[in-house]
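Apart from one protein chain that is not included, each protein chain of the complex appears where it belongs.
Up next, chain A:
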C-alpha cells in the first residue's frame, strides 16, 4: 500500500500547518484533486459530514480517513490519497483520541477497486509499528525508508 501511494504520486508530506481540522481536510484533498479523482464538491461534502456527524472519520488515534458518499458528483475516480500533516490536528476539543496527523482521503467511484483499497489500508494500519513509523515521517526519503523497512 505504501508503494501504491508512492508509485501513483498519491502521497504528500504537507509543509503548511493547517489552522483547524477543516483546513486539514482541504489540504488532504489536494493529492486526489491533482490526480482529478475528486473535485471541491466532494471535499465540501466531506467537511459538512464531519460538521453533521462528528469526527468519526478519525478511525484510530492519529489517523483520519476523510470520505463521504461515493455517489457525490465530485467523485470522479477511485483511489486513496495519503497526506502527512506537519503537526497533529484536533477534531474535538479535549479529546486527544480524535487528534490526527495521518490523513487517508478516499475516493470511491469503482466499488470493487475501492473494496480492495480499503482492505489494503486496513492491513497497512494493522501492521505492527506502522502508525508510529508513519508519524515520524518528515521527508519523502523518510517515507521511502518506512516503505522499504515494512516492505509494504
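Simple rule for what comes next: a contact is a pair of C-beta atoms (placed from the backbone, for glycine too) under 8 Å apart; a residue touches a chain by one contact, two chains touch by 3 or more; residues count from 1.
Just so it is clear, contacts and distances are computed from a predicted model.
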{"item": "Listed names \"PTS EIIB type-2 domain-containing protein\", \"Rod shape-determining protein MreD\", \"histidine kinase\" or \"Branched-chain amino acid transport protein AzlD\", matching UniProt entry of the absent chain", "value": "\"PTS EIIB type-2 domain-containing protein\""}
{"item": "Among A:85, A:106 or A:146, residue touching the chain not depicted", "value": "A:106"}
{"item": "Missing-chain contacts mapped onto chain A", "value": "49, 52-54, 56-57, 59-60, 65, 67-70, 106, 108, 114-115, 118-119, 121-122, 125-126"}
